[in-house]
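Apart from one protein chain that is not included, each protein chain of the complex appears where it belongs.
Chain lettering (A, B and C) follows the sequence in which the chains are written, and residue indices restart at 1 in each chain.
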Amino acid sequence: MDKIRNDLMARLKRIEGQIKGVVKMVDEGRNCDEILIQIASIRSALNKIGIMILENYLKICLHKVNKKKKDFEEIENFFETFSKYVKF
Amino acid sequence: MDKIRNDLMARLKRIEGQIKGVVKMVDEGRNCDEILIQIASIRSALNKIGIMILENYLKICLHKVNKKKKDFEEIENFFETFSKYVKF
Amino acid sequence: MDKIRNDLMARLKRIEGQIKGVVKMVDEGRNCDEILIQIASIRSALNKIGIMILENYLKICLHKVNKKKKDFEEIENFFETFSKYVKF
Partner (left out) sequence: MDKIRNDLMARLKRIEGQIKGVVKMVDEGRNCDEILIQIASIRSALNKIGIMILENYLKICLHKVNKKKKDFEEIENFFETFSKYVKF
């Protein structure tokens, strides 16, 4: 889990840097199409993080199902979160 | 234009703060579903910024159309950027 | 305008065919990932049509502005539709 956490932290830090970059671009009055390319790139990076967390979440749920035999309650919780996340 | 720029800067700063918040949540080992809600909220805020920039870009293009009478070339440029940015 | 209309009709007919194809895939019990690739392809084709109509709509509005000199009322109508369309 620590490996995933470190990976996530590194990706989030990179996005923070990208946001700072866009602030600078807006401040300098750069062209809209250049800024939009950056926004689209941040959006992709954020999406990747969302999917990593979803995948990790499902694995955690599956471990709990196996250990505690509490049927599929955990999985149902996952599906609820999943549905909320994908309805965009 | 300065008004839009200031609005954009404020929104970007807020997203930067939200990203820092998610870094903290991951570091503290907070639940996946709580983190995903934050990610989805950042995604919405980012999309809103994208739409604002697109609309602003289109307005700039429209001004150029009127001034230079160069037909609809600028409009076509806009929709080329638009189609690259908007992916469903 | 007739050229755009014919192009749109041809694209819509193609999408109709693709939808029929997905119905057949679901009926035959084909794999989810194969079906999802088709859905994504239809979504792209639909998106392309939406952008073509938006672009055409804007050009029509611009013609009206030039002819009738009714300031930018027409353009404002376009922006209203545009905003509704991109908020997805």
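By definition in this document, contacts are C-beta pairs under 8 Å (C-beta built on N, C-alpha and C of every residue); 3 or more make two chains touch, one makes a residue touch a chain.
This one's a predicted model, so the numbers in the text were calculated from it and none came from an experiment.
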Positions on chain A where the hidden chain makes contact: 43, 46-48, 51, 54-55, 58-59, 62, 75, 79, 82-83, 86-88
Where the unshown chain meets chain C, residue by residue: 5, 8-9, 12-13, 15-16, 19-20, 22-23, 26-27, 29, 32-33, 35-37, 39-40, 42-43, 46-47, 49-50, 53-54, 56-57, 60, 77, 81, 84-85, 88
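Here is the rule we go by: only the chains that are shown with their structure count from here on.
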Neighbouring chains common to chain A and chain B, by label: none
Chain A-chain B separation of Cα centroids, rounded to whole Å: 17
Separation of chain B from chain C, taking each centre as the mean of its C-alpha atoms, in whole Å: 22
For chain C, residues that touch 2 or more chains besides their own: 88
